[in-house]
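One chain of protein is taken out of this complex; the other chains stay put.
When the chains are written out, they are named A, B and C in that same order, and each has its own residue count from 1.
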Amino acid sequence: MGQFIQQLINGLTLGSVYGLIALGYTMVYGIIGMINFAHGDIYMVAAIISVTVITLLAALGISAVPLALMVTLLVVMAFTAVYGWSVERVAYRPLRTAPRLAPLISAIGMSIFLQNMVQLTQGARVKPIADMMPGQFNLFTFDGFTVFLSYTQLMIIVVTVVLLAIFTYIITRTSFGRQQRACEQDQTMTALLGVNVDRTISLTFMLGAALAAIAGVMVTIYYGVVDFAIGFVAGLKAFTAAVLGGIGSLPGAVLGGLIIGMLESFWSAYYSPEYKDVAGFALLILVLMFRPSGLLGRPEVEKV
Amino acid sequence: MSNQQSHLLEVKNLTMRFGGLTAINDLSLGIEGGKITSIIGPNGAGKTTFFNCLTGFYKPTTGSVQMNHPEHGALLLEKMPSHLVARKASVVRTFQNIRLFPNMTVLENLIVAQHNALQKASHFSLAGLLGLASYRQASEAAMEKAEMWLTRLKLRDIANMPTGNLSYGTQRRVEIARALCVDPLLICLDEPAAGLNPRESAELNDLLLYLTREHHKGVMLIEHDMNVVMKVSDHICVLNFGNKIAEGTPEQIQNNPEVIKAYLGEEEIEDTTEEEAA
Amino acid sequence: MNTLQKKLSVAGACVASMLSAQAFADYSVAIAGPMTGAYASAGEQIKRGAEMAVADINAKGGVNGQKLKLEIGDDACDPKQAVSVANAMVNKKIVFMHGHWCSSSTIPASDIYNEAQIPMATVSTNPQVTERGLKNIFRIMGRDDQQGGVAGAYVAKRFAGQKVAVLDDKSAYGKGLADETAKGMQAKGMKPALRESITAGEKDYSGIVSKMKAAGVQVLVYGGYHTEVALILRQAQQAGMKLMVMGGDTLSNNEIVTAAGGNADSVLFTFAPDSRANPAAADVVKRFRAAKVEPDGYVLYAYAAMQLFQQAATTAKSVKYNDLRKALAGGSFNTVVGKMSFDAKGDLKVPAFVVYQWKGNKYEAVK
Partner (left out) sequence: MTTFQARTHTVTLTERLKDATNVALIAILLGIPMIGLHTVDAGGKLMVATRWPWLLAFVATMFFGRLALQFAIDQFKLKRLTRQRTRTLEVATPRPWLKWLGYGLLGFSLVLPIAFSDNRYVVDTATTVLIYVMLGWGLNVVVGLAGLLDLGYVAFYAVGAYSYALLSTQFGWNFWETLPVAGALAALFGILLGWPTLRLRGDYLAIVTLGFGEIIRVILINWTEFSGGPNGIGSIERPSFFGLPFKPDSDDGATFASFFGLEYASEHRVIFLYYLILVLALLTNLFIARLRKLPVGLAWEAVREDEVACKALGMNVTNVKLSAFAIGAMLGGFAGVFFAARQGFISPESFVFSESATILAIVVLGGMGSQFGVVIAASLLVILPELGRDFSEYRMLLFGAAMILIMVWKPGGLISRREPSKVLAGVEK
């Protein structure tokens, strides 16, 4: 029983991490309808930068946790947003009118480039940080199994919920959100109505990158160790989560992330971690067979 | 000539509801082979929805569409998957916004339309791969049929051009030619005259008459261009907000008050007073 | 000196030495391993060790009067790339290969070296590497079954009566080592309470940690690489578990200390007799540390491999395959990692495995 609750918490945290990255995926996909394979690596770049920033802050003696955390988040978000902008400007803008699959391939190229760039500039070794938020709440002990919720886990879950609310507000209520949704429906028409499509798309990529940055910082603090190869697996899982929840829908991304996070945690705790990825993909295929546009996705009405 | 009493196609109490909206409300209609039947009505009257129910793209909420097929007997179209409607019941349609295969040439579009016959002849592509005589003959027959319709619709000299960059009027004619290559018993044309200049719509009229008189094909037409409808139609059915408000020969329809009211709005006739009061 | 600058200067030196030595460098020797990809840090170690060794040998007049030229192959632990690296090396007419690192790369590449009659010294520990009867393979590190046997016996003795979980990371190396250690434990009458495998390259192992916690596991025997061990250790400490870890040679990499958040004192691992304490290695170790390169893990093995070639080629007075192979098979060599001699299959004759334990930033042998 204790283990069940513990896995519930672990699953919630892992799901929130997947959800955070999936949010970035869905926002980018939502606006230009393209699978941004490099998004996982933008998250990795953010994680690497957060290690540098956290280590620098510790060296400068800024140890008050809330202050250090706020500074790290802001700095990492800023730099990662520039990376997001540059990736879009170099690899995707020239291909905006190209056939659908061209940006997909340049995204894969960009993903390989980012991984190797970081390996060359920051070295291949694993980069650890001291535990920034030690301590946890020991909730209860049930026949010898103490269930705990660490501060970091709580922070990750709270941050995910808050971000989901903020970005849903941005997309649905603000004028920038309307421009984004307009771009997604019909870019040419939106441009004719006077919306600067290029700027909107670039801003979306920067927002997506900022989201990935927050996920990167959270993961660095939670797991305490980061290397240049974490982007690929995380990107794959987040993409699955975004599609499971219905690509293009923000709550869908978080919901998809939570489901996959939970499934993996319980599967590896109660059955065996060997086939947990198979379970994740099998669930996705099952859902898509009955709801071809994901759980919360808008069913694409085929206009005859 | 198909006999008069039993229609080629009988629509009985067809209703189509999308959630709260009733697109078609209890429509019954008989369509005769070898005749041109037109469906007219203001925009949003449910004409295209009717076509979609007819050709299996929408499953009607209630009612049935019965096809009296010379060989296969009575077929309930709404029970059949959409591709069987074309293959077994040989009822083919064209689309309001043209759906051609843009990157393929005009000829290829017409060959694809004869896919079923060719595929059977190619025996899962084996006969085709080995270049057996049976397949070669079927392939040549398909080319001849395509060439026949190309000539008939004056598309011969652009046969090898990709359809994507043809003019709007030409694309319409290619779509009709493609539909004819399926050898349909009933061909449903969704606003074929839209965007055609007078010369082209005159040619369309000749074609429609040619199809029904010479080839005894049933033709169903959704059209707003009244001089096409009134000129060629043998039978007209008028829809308004999903209800059939009139049916009959072009003359009957032209001076049917219900039709005029639906189309041209309120006439200055005696009951205008309570109109102001409402 | 930072890493990028050092790399460039070393590469510059290589190019310069290649150009200058072009005139009379007859012997091309090569190393192959994952210079890019997830295990690039191991590739880096091999490269450093081999470069230093070649520089030292060339400084002392090379081998049989010829200078050595070092060729570097990157297979990123992918069998397909390993095959193309092997073919490239055959074309470069190398006379000796120290590589590959991942067992799944060594096996396909060894067929090509065998056909092209090139002797190779590898550190891959999967038994299958030398079980296929190829005459050109010499393994300069113990095999999984030998390593597993020592580890299994030690765990059964020291942790008798405690609950032990055996995990692996589904890699050819990891699974082989975990299976052999479990066999070693069962031979001494201790049955593992848990036998699972996890996915390498991920971050979240909370599932398996809470499974071990629920099963009351106190000792984890792990087959695989140090990154995952550090993560599991960290997440176990967070879950309030005091977990002792027993692993293989890959845990000798000091990255595990930093990755486990500063203390990896509960990590034990089997490794060959510690070369750094070996007097013959003393001055080499000093020079490595002077170049800010900690000679742990595979650095000294790469150095030893080059020494192996030098001594065998000198005694055989030629680098032709048959002479060199006979010299390698028959002779016994003293290298920075101790004395080496090979049995019929090409495995180390007496692979004494010693159990070490991490103490802060260093590891020491444990009795």
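The rule is short, and it goes like this: a contact is a pair of C-beta atoms (placed from the backbone, for glycine too) under 8 Å apart; a residue touches a chain by one contact, two chains touch by 3 or more.
What you see is a predicted model; the values in this text were computed from it and never measured.
The undisplayed chain touches these shown chains across the complete complex, A, B, C. Touching the chain that is not shown, out of A:67, A:117, A:161 or A:192: A:117 (per the contact rule at the top).
Only one of B:69, B:87 or B:224 touches the chain withheld from this view, namely B:87. If you put the hidden chain back, the residue from B:43, B:103, B:197 or B:255 that touches it is B:103.
Where chain C meets the omitted chain, the residues involved are 2-5, 7, 35-36, 72-74, 76-80, 83-85, 87-88, 90-91, 102-104, 107-108, 111, 115-116, 126, 128, 132, 170-172, 174-176, 197, 254-255, 257-258, 262, 360-361.
Contacts to the hidden chain, counted on chain B, fall at residues 55, 57, 82-87, 90, 92-93, 95, 99-105, 107-108, 111-113, 115-116, 118-119, 122, 125, 128-129, 143, 146-147, 150, 156-157, 159-162, 178-179, 182.
Residues touching the missing chain, restricted to chain A, are 29, 33, 35, 37, 45, 48-49, 51-53, 55-56, 59, 79, 82-83, 85-86, 90-91, 94-95, 97-106, 108-118, 120-123, 125, 127-130, 236, 239-240, 243, 247, 274-275, 277-278, 280-282, 284-285, 288-289, 292-294, 300, 302, 304 (touch as defined at the top).
The working rule: only the chains that are shown with their structure count from here on.
Summarising the inter-chain layout, the chain whose CA centre lies farthest from the centre of chain B is C.
When each chain is reduced to the mean of its CA atoms, the one lying nearest the mean of all protein CA atoms is A.
Two chains share more touching C-beta pairs than any other pair, namely A-C. If you average the CA atoms of chain A and of chain B, the two centres end up 50 Å from each other.
Residue ranges of chain C in contact with chain A, taken from their complex: 3-4, 36-38, 40-41, 43-44, 170, 196-199, 201-208, 210-211, 213-214, 216, 227, 230-231, 234, 238-240, 255, 258-262. Residues 2-3, 6-7, 10, 13-14, 17, 116, 119-121, 123-126, 128, 130-131, 136, 144-146, 148, 150, 219, 223-225, 227, 229-230, 232-234, 264-270, 272-274, 276-277 of chain A are the ones that touch chain C when the two sit in their complex.
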